[in-house]
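Here the complex is missing one protein chain, while the rest keep their positions.
Then we have subunit A:
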Amino acid sequence: MAAVVSPTSLESAPRIMRLVAECSRSRARAGELRLPHGPVATPVFMPVGTQATMKGITAEQLDALGCRICLGNTYHLGLRPGPELIQKARGLHGFMNWPHNLLTDSGGFQMVSLVSLSEVTEEGVRFRSPYDGDETLLSPERSVEIQNALGSDIIMQLDDVVSSTVTGPRVEEAMYRSIRWLDRCIAAHQRPDKQNLFAIIQGGLDADLRATCLEEMTKRDVPGFAIGGLSGGESKGQFWRMVALSTSRLPKDKPRYLMGVGYATDLVVCVALGCDMFDCVFPTRTARFGSALVPTGNLPLKKKQYEKDFRPIDPECACPTCQKHSRAFLHTLLHSDNTAALHHLTVHNIAYQLRLMSAVRASIVEKRFPDFVRDFMCTMYGDPTLCPSWATEALASVGITLG
């Protein structure tokens, strides 16, 4: 539980992360987050439940899969159903009846990625609602106000988000503005004892800018740090270098949340680079397109080759889908209009992600993480030479060689 602090300063912000084990070679860590709605083992993958629902699976199903923290989106929920209603429903936990932890992002990313008519000023992000055309201003204060109403266990600062493919002065402007907005978020935060406000490191793909951001933001004693501005259109080579730079300058005793990362290989590599928390729509979104995640990649089950494949998606998987159903049946169901097909795959893909992180964590605790990484890459790519070069380089940079 978060310790009680005076509302005016975060000088003694709670240490919500307890380190359980560290890899002696790489920067991988295993830990435990202590959050208001219960402990969360790290490294952790957090499924994204955008609009107060995990896309077709019930809260009970998600709990049964072992999920202990998932995401909600401030932008979406701020519009529909709105913070006032959610507050009446006893917060987002009460509204969706989720007993475990919730993390809400600030709405910043959606502002930029979803809304064509959005304008960023020092005040905040001005945008037009896609639902009723009304103009609103999402300021750091307003974002925190909405998140306070939502009551999520971890809330994110409003950051000035620029696409990772943008270069030039805009990147610098956004980085400095994000620092100023962080301070405004900290000042506006009404519930530091119940909700943990994370900072988001920006700076794009510029090492100097990112280093500056790291230096400044780590002066603020927030409970955790997110690495933002990545996982857009940048090259993987640039991506890993920015992640590595960030983790090298972030405090060890606070969680590192890498936003928007969810591909299996990326997860494993970024754990090696020292990240603890991840979120991504990929596994749940790809499920709804009929794609099942497996240790060797993915199975596009709608394809004809699975029509008579009577094996489960993964014989090693303990999820309800794999326990009861074959690829052939799922193939048949995916070609019907019964939404159950999508739910079967959503369940499996979430199980896959959680099982992967569990296995990663166990290997760190049992001091065999580098071997785990090698096995993982071998299963996924076959030959070490077929492994993507960025991953090989990234792993090498923290002392893990493949093959």
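Just so we're on the same page, contacts are C-beta pairs under 8 Å (C-beta built on N, C-alpha and C of every residue); 3 or more make two chains touch, one makes a residue touch a chain; residues count from 1.
One rule holds in what follows: contacts and distances are computed from a predicted model.
Student: According to UniProt, what is the chain that's been left out of this complex called? Choose from "Myotubularin-related protein 9", "Origin recognition complex subunit 1", "Cytochrome c domain-containing protein" or "Queuine tRNA-ribosyltransferase accessory subunit 2".
Tutor: Spelling it out: the chain absent from the display is recorded in UniProt as "Queuine tRNA-ribosyltransferase accessory subunit 2".
Student: In the whole complex, not just what's shown, which of A:51, A:136, A:163 or A:397 touches the removed chain?
Tutor: Of these options, the touching residue for the absent chain is A:51.
Student: Among A:60, A:135 or A:366, single out the residue that touches the unshown chain.
Tutor: Final answer for the missing-chain contact: A:60.
Student: Using the definition of touch stated at the top, determine which of A:235, A:248, A:296 or A:338 touches the missing chain.
Tutor: Checking the options A:235, A:248, A:296 or A:338, the one contacting the hidden chain is A:338.
Student: So which bits of subunit A touch the chain we can't see?
Tutor: Within subunit A, the residues touching the omitted chain are 51-61, 64, 76, 80-81, 85, 88-89, 95-97, 307-308, 310, 320-321, 324-326, 328-329, 332-333, 335-344, 347.
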